[in-house]
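Removed: one protein chain of the complex. Kept in place: all other protein chains.
Labels A and B are assigned to the chains in the order they are written; within every chain, residues are numbered from 1.
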Amino acid sequence: MIPEIGHLLLIGALVVTFIGGCLPIYEFFSKKYYSQSYVRPFSVLTAFLVLGSLICLIYSFLVDDFSVAYVATNSNTLLPNYYKFAATWGAHEGSLVLWVLCLSLWLVGYMFSKRDVNDPFSSITFAIMNQVIFAFVLFTLFTSNPFERLLPFSPLEGGDLNPSLQDFAFTIHPPLLYLGYSGLALPFSLAIAAMITNNIDSLWARNARPWSLLSCAFLTLGIGLGSWWAYYELGWGGWWFWDPVENAAFVPWLISIALFHSLIVTERRGVFKNWSLLLSILSFAASLLGTFLVRSGVLTSVHAFALDPERGLFILGIFTYFVFGALLIYSLKNTKTQSESTYSLTSVEFGFLLNNLLLVVLAISIMFGTIFPLLYEAYTNGDQVSVGPPYFNVLILPFAIGLGFLQGIGLFLGWSDTKDFKFVNRLVIETLTMLIVINIILYFLFGSFNTGSLVACLLFSWIVSGNFLDIVINKRPLNKIKSFLNFRLGAIFAHLGIAFLVLGIGVVSSYSSEKELLLSVGESYDLDGYVFEFENLSSEKGPNYIADVASLKIQENAQAISLSSEKRNYLSANQVTTEVGIVADLFKDYYVALGENIEGDTWSFRLQVKPFVRWIWFGALLVAIGTFISSIKLLRKET
Amino acid sequence: MKKIIDIAPLVVFVLLVLALFSFLQRDNNQLNSVLIDKNFPEFTLTQLEDEDIILSRSDISHFPAIVNVWATWCITCRVEHPFLLNLKKESKIKIYGLNYKDDRQKALSLLERDGNPFEFSIYDKEGSLAIDLGVYGAPETFLINSDGIIKTRHVGALTPEIWNKKFVIHLK
Partner (left out) sequence: MKSLFFSIILAISQVIWSVGIQNLDVQKELYPFDTVEEEIRFNKLLDDYRCPKCQSSNLSGSNSPIARDLKIEIYRLVKEGKKDYEITEFLTQRYGDFILYKPPFQPSTYLLWIGPFALLLIAILCVFLVKRSKQKKVSDTDLRALKKKFQSESENR
């Protein structure tokens, strides 16, 4: 019964969003206005319908209703309740309902964020958002219905949730990521509304910016969490792999950053209108493209959903409709509203322009690299090639340096022109000082220099000097520092976040220690000065698994640190996973992965010491905080 | 110039969609062998049935032939086994086996129990010949044509459809 209700609620949402997607457009072009005030009630109704549907699905999981095919495939009676709840979005069909819910929530958020939504601009925005929701609900109902039943013979037991996904980070990673992906639909809709109603101006830019910032914030959290999860779940100590699914999130993230920076210029100076419009379209296009790549099965990936070309075709259709439509409107729009404000090569406008260019070219290149194997196979008629970390790491370096350089000087450049260049001297001195101090510390910690970490330190010092250090140590009146920090608080947090991220990446890539070896109980091994002792092996029983647990002790001078790593055998899926043992302090992670039982009490281990790795996620967190702060500030200062 | 900048994204987008559409049409989800149009690699391994017999490339002498990579631990190979037995009965093609990283006794018991479609099986305990063939799992099947050249490699169980689609054309 409940699954049928869930199904009906989705159909209800389909109907409501169909009306919502058509009515305002019709009203605008025919100039016949039926009722201006339906946008808010409709948004709320849609959100409730979708939420209701999701609740029905969650309920089916919690009561082990295996007559629902989706529940039978992805859950199990032994699965802890918390994971049953999260298994709702563990696979394709359920995750789509979550996607649609996120879209609905954004719509409600926007509709209630402004005092007045009865203007054509808001109505068209409402309409486009409804069309997006409609498209995805249609996709769900037609090709990926989570409420399909296995009647009359429903199984007594389900498959199971993939053991690697039975983890806390996994439960919140998709919601955050989907909020980010779907959030980009809002600036997209706003841009189309601006073009259709011919309101491509500062007001539009002001409206769109907080939503692009918020989407970016959620994407940052989602990506950061995904990276963190991969680190402790997959067992080999890596945190980014340039996997197609990772790239599918990274590309929209890059473009969204270009977007909200470009919107600053459009809002303040009335220029970069084409850039801002295009970026609004591109960011959502990237989000849709990512969805396509992940769910269509064209790219093999550790993490792609079930492969189904028919679904791929549908998503491609959605992608084509919205992006082609938007680009068509873009090419036909009225360009006479372009202002002729000029700016010099040393102006902040030009800096933002370079910023846009670097981010967009990088995003396009990463996307190109991701689909290149497919293009190559088609072009060479069968030759296959792989494009992985060695390529992407080389690609991103010059862009990261260019972007980092801009981040350092960004806050000092002036509108139209920069007249005062005294900051350059100060920055260089501050940067060099910081660079020397950090490298002395690193040398003491690790005993060597490394070009990779040197570059990372340089970027770190430069960005921190330009965004924080210089402001603080430069002799200004205190209240001026405070007001400056307050005005740019979000930007400062975010830029500092990037700095920490870069530093973490540089150090962990250069100074990690790693060894694969065999240890018997009681034996120890010295890894670059850290002594690991295999103390004990025991057996443990979990709710749905049996585990072999290896306990180790690490001698760090006077201190002894304990950690353990396990090999879990999940009974229902008959899958074995490794639980990594991690112990961390401010400057490093100890990372131990238990391998195989070779014979007797000898096991293989993979021992690692990873310095500064946490700074990567700390940096990501700062970026998310910064973008949140900026967006909330904008939303509170409502126009 | 301005017009070009406005239309360009649209053009690029259309090209992208066409490319993505073509990607959806491809139905190859395995690694293509780079040994196509090459000779079977040289090797020195014992025969599964008799460890005193040392085999080398020249022992694969009757062409056309297929070399099938199999093992007792490979579940899909059991699915494929009847097809191989049938193929031995119905066609003139010689079937050679490559027993991949397996236990000799277990392998021999399986052949006794389920039937032996192979002229003989090469006992590749370490997987060295498999690596030279670019094998990455089991089952895999290589087709060697009447000139002794490898013409195709299939990853996964052989079925009549795949046999007709991928293998038969090289047997003319």
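The criterion applied here is as follows: contacts are C-beta pairs under 8 Å (C-beta built on N, C-alpha and C of every residue); 3 or more make two chains touch, one makes a residue touch a chain.
Given the structure is predicted, the values throughout are model-derived calculations rather than measurements.
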Identified contact with the non-displayed chain, of A:1, A:151, A:478 or A:586: A:586
Listed residues A:78, A:172, A:313 or A:395, member touching the removed chain: A:395
Selected from A:313, A:329, A:517 or A:583 as touching the chain missing from the view: A:517
Interface residues of subunit B (partner: the chain not displayed): 1, 5, 31-35, 101, 126-127, 130-137
Residue ranges of subunit A at the interface with the undisplayed chain: 234, 236, 238, 241, 243-244, 300-304, 340, 342, 353, 357-358, 360-362, 364-365, 368-369, 372, 376, 379-380, 383-391, 395, 398, 441, 444-447, 514-519, 523, 525-526, 528-531, 556-557, 585-587, 604
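One rule holds for everything that comes next: only the chains that are shown with their structure count from here on.
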Complex contact set, residues of subunit B against subunit A: 2, 5-7, 9-10, 13-14, 17, 19-26, 28-29, 31-32
Subunit A residues within the subunit B interface of the complex: 274, 278, 281-282, 285, 292, 296, 298, 300, 309, 312-313, 316, 319-320, 323-324, 327-328, 330-331, 335, 371, 374-375, 377-378, 382-384
